[in-house]
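A single protein chain has been removed from this complex, and every other one stays in its place.
What follows is chain A.
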Amino acid sequence: MAGSALKRLMAEYKQLTLNPPEGIIAGPVDEENFFEWEALIMGPADTCFAGGVFPARLSFPSDYPLSPPKMKFTCEIFHPNIYTDGRVCISILHAPGDDPMGYETSAERWSPVQSVEKILLSVVSMLSEPNDESAANVDAAKTWRDDRKGFDEIAKVTVRKSLGL
């Protein structure tokens, strides 16, 4: 059987449902369209995002997994590697050469053997350890670097908002 995006996405969905990584839930928005996924990511423990539940959307291209999906948080989140409109900017979402941020060479890039799970795990570590060298949100990167207390305060508000409090 020929490889196809749909076949792969169905297999990944099944895999994520059977063995969900800690703090991550993800799947198609509706089972009629496997190319749009919704994900819920829990803020990692012992970080300023702990306790929050952050919703995001993943949009897969028709040639997935040859090309990576795009990912966007649908909630407010102030973070150096997330654009103000929610788009996530980390190296694994880009093939080498397609990196608008000019990531350091050792950073992990997209390749067809990566997976949704690998992306979501990278996003969790991005929440724990922002990379202020390649900032998508310059304000957030500055605050993270120069005013950690202020950053933590904003994160706390984000966490509360994400829980609808």
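Following the convention adopted for this analysis, a residue touches a chain if its C-beta (ideal position, glycine included) is under 8 Å from a C-beta of that chain, and two chains touch if they have at least 3 such contacts; residues count from 1.
Throughout what follows, contacts and distances are computed from a predicted model.
Look at the chain that isn't drawn here: its UniProt entry, checked against "Exosome complex component RRP45", "ABC transmembrane type-1 domain-containing protein", "Ribonuclease H2 subunit C" or "Ubiquitin thioesterase", names it "Ubiquitin thioesterase".
If you put the hidden chain back, the residue from A:45, A:66 or A:163 that touches it is A:66.
Only one of A:47, A:115 or A:128 touches the chain withheld from this view, namely A:115.
Listed by residue number, the positions of chain A touching the unshown chain are 1-4, 7-8, 11-12, 15, 63, 65-67, 83, 95-98, 100, 105-106, 108-115, 118, 132-135, 138, 141.
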